[in-house]
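Note that one protein chain of the assembly has been removed; the remaining protein chains are unaltered in position.
For reference, chains read A and B in written order, and residue numbers begin at 1 within each chain.
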Amino acid sequence: MSESSKSKGSVNLNPSPTLQCKDLHEYLKSRSAQFLETLYNYPTICLAVYRELPELARHFVIRLLFVEQPVPQAVVASWVSQAHAKEQLKAAEALSELSVWQEAPIPGGLPGWLLAHSFKRNLKVALLGGGRPWSMSSSLEPDGKARDVAFLDAYALERWECVLHYMVGSAQTEGISADAVRILLHAGLMTRDADDGSAVITRAGFQFLLLSTAKQVWLFLQHYLHTAEKRSLSAAECLAFLYQLSFSTLGKDYSTEGMSNNMLVFLQHLREFGLVYQRKRKAGRFFPTRLALNIACVRSDNETLEPADAGAAPRGYILVETNYRVYAYTQTSLQAALLGLFAELVYRFPNVVVGVLTRESVRQALRGGITAAQIIRYLEQHAHPQMLKADSGGIRSESVLPPTVVDQVKLWESERNRFTYTEGVVYNQFLSQADFVALRDYARAQKVLTWQSERARTMVVTRAGHDDVRRYWKRYSKSS
Amino acid sequence: MADDEVDPKEYRWETGYEKTWEAIKEDEAGLVEGLVAEFAQKAARKAAAPRRGPVRLGMMRHLLLAIDCSEAMNCQDIKPTRFLCTLKLLERFIEEFFDQNPLSQLGLVLLKNKRAEKLTDMCGNVRKHIKAVQGLTNMNLTGEPSLQNALEYAGRVLKPLPGHASRELLVLFASLTTCDPGDINTNIQALKTDGIRCSVIGLAAEVRICKKLCQDTGGEYGVILDDVHYRSLLLECTAPPPRARALDAGLIKMGFPHCAPLSAQPDNNADPPITQCMCHLEEGEGVGTEGHLCPQCRTKYCSLPAQCRTCGLTLASAPHLARSYHHLFPVDPYEEVPNEGQAQYCFGCLRLFNDLDKEPPFLCHQPPDPFPHQMCNVIHECPFPFISKHQQMFLRSDFWPGGVVFLHFIRLHRCGRCREHYCWQCAGLVSSTLHVCPGCAARPHLYQRLPDTS
Partner (left out) sequence: MADDNTPTDCSLLVVVVDTNPNQRYIIEDPKVLTNCLDAVIAFSNSHLMQKAKNQLAVIGCHFHKSEYLYPSPGKPLDVRQIDGQYELFTLVEKTIKMRLVNLIKSQPQEDKPGESLLAGALAMALCYISRVRRQLSPGLTMSSRILIVTGSSDTAAQYINYMNVFFTAQKQQVLIDVCSLDKHLSLLQQGCDITGGLYLKVPSLEGLLQYLLWVFLPEASERSKLVLPGGGRVDYRAACFCHREPLSIGYVCSLCLSVAVVTRSHEESTRDHGYCFVAETSSTVFKIGGPLATKPKKKKMKI
């Protein structure tokens, strides 16, 4: 027998990597402890980090906030009831990861926990007062031309859609600045076309479009911060300013007085993306918009962009029926285009688009690297309030969408994934049937046989089992 | 709601043909706002129909509930079938009944194949009744019911009860016929003399003998229109009825178990002895230190209210009594006043009164922008029983092809005592659940709602 001829099957085990969107916790986790230490000098960051903590961890922090000495770890553990010990460990781990607390021995030699000094101090400042005011809060003369919330919402939406429009290359937009393009390229959401050097959208870019606006903004800003150093901006300072914005009040104006030059540059960038509104570059005041406010609540999976007050914010506009029909009450072509990524558009009216989810349309989206989960998330996120209210007739499903549609989209996806890739080694050209049978039976007994054909005298053995089978073959061929 | 003002002399089919659609008049703009406003107010007023207190109510109710289990219950005119719908509603009814009347007792009886079969004994155990009702799902429904046997059974069970207890029978009757062994009129007379109040909810059509039964014994007779109406008829029966004729006022001896360790025990540190609770004697559960001890004989019960098995004392706790107090001391209904800017915000919930509280309700063909949430609520809950279910469906969907219907209330509500203004949602909350006027309860001169001495 000719020794085996090898072929490798590890072409691409995961053909479409999904776009990762880290939340603040993950983002900070990936930073150095030194960076964190700098960040904790800003009360805003402390406040934001506090809100990102797991619920039990929040209570640990608040209980330790007024304690100056280290507290024995056993004592902290005893605050949580026995049944939830696992969650206690997770909370403690999260606190250590973000260096919110450090291990510190207490006089008796027992291990104890001590809150990081700067974190403790600045969280207290944020909660109880004291310290310096945040940079943007110098007092202002009342503005004669104050802008109301509706105006700011419209402005923010328009600016942000500009970016999105640029990505999909819609004709109807004016261009965006070179800076923004660089960020999109850096993030891998767009790439330079090989032919003419113009920017075109990537697969990741399409997935980006399907995220909720708050996630889009956050992801975009993450990449902005990555490139911040190149622009001689301090990432920590920028992040602190961002969170400062997110803790501001919508519809109120803030002063640019006392802001450093770097921050003024940063502010201009934010203005371009619609996170803040400024009438003129040198106006001396700015209004944060809802985009900036939403940075703080990107974390929860089920965030809806709706505030408590009625009607002002972007609202869901999509209705999905059990017959796979999709009605989108929208007037922007962008949203219609997004829907067109995975649905076949049937009718187009001034204020409503009707589409239908078909196997072909969904498969096309899947081919484009969009996952079924992303499609479902998109439809859920933009579900019309009526969908949220509708009673699913006693069947309490997790999704607001009709279960048939959710299942079918998932089935269409798994339909494409009929191949499972296994690395293996082919054994063929056996000289006798007996040789083949002996080797095959051995491989089968070792549970390393992937496939065999008696007629062609061919078998495939997993990569892990290859060495073993080969040794056996050597022994076998020697002895016979 | 179908015909509230029943004219006994004239039947519906003898009256002239009603042209219901003629009541709807469009104004110049083609809107029907005025009419809708009238409907809305009528419904709101009916919902808040006050029970003028203080009245004498039968608070310790003994209600026997007879459920028709004949072939007629198989009918599918309410979904999924009359019987299954009844069972579903009954669960809610039983819970609500004991919520409203914690010291009362309930018994269930089935009208099955010309017989009246006991399902549960008269008792105050919610779980037991609900379990029994849930167990009926797969029952075979055959034959005819016998109303007379049901009345006979009710007389037998309810007659021996003490004079102070209110005795009631509620029949859920689906059949249009009854198969009786003798003259039912004698039974009706007997029930009347015993002061047993009989009510019937008909699932099909009006039946004369049922009507006579209710009229003679002072009960209510209702025939359902659809499941929503069924539900409201059933739930109406949870409020305690005005005191029946033959009801004695009596003082009932009652025990209030005290949970705290008894002072008689010398050492408080010692664990209380482990004892067996009496309600779970058969199942062998309920062993432990927790429980309520009968103050008279020291037997233990794990839940209240209960009747002591050893000495027969009724055991209850103060909140059980207090649950019924709102029937005796109802809040005065708020008066409706036009919104003329006399108050900026609702005293209860701090909601700013806006234009919506000023304008009349309207029907419009384009969704307003921005979409007013208050209206959504009205549509969502649809408190208007006069609108058919079919119409309600349209009301709920704000993308109805023909246009959109929005309804809301016009006026502010003012408490006559504390003179504070409330929005209609708060007014509804106060009259339906809260039974405390927030303004009055915070004023030193007004907070006690005891009847005037005069």
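Miscellaneous remarks
Assume a contact is a pair of C-beta atoms (placed from the backbone, for glycine too) under 8 Å apart; a residue touches a chain by one contact, two chains touch by 3 or more.
Predicted, not measured: the structure shown is a model, and the values here were computed from it.
Note that the absent chain touches A, B when the full complex is taken as a whole. Taking the complete complex into account, A:T249 is the one of A:Q69, A:S177, A:T249 or A:S453 that touches the chain left out.
By the touch definition given at the top, chain A reaches the unshown chain through residues 43-44, 47, 50-51, 55-56, 58-59, 62-63, 66, 78-81, 83-84, 87, 122, 125-134, 137-140, 247-249, 296-297, 300, 302, 304, 306-310, 383, 385, 388-389, 400.
For chain B, the list of residues touching the undisplayed chain reads 54-60, 103, 163-165, 243, 247-261, 295-296, 313, 316-319, 321-326, 328-329, 344-352, 373, 377, 425-426, 429-430, 433-444, 447-451, 453.
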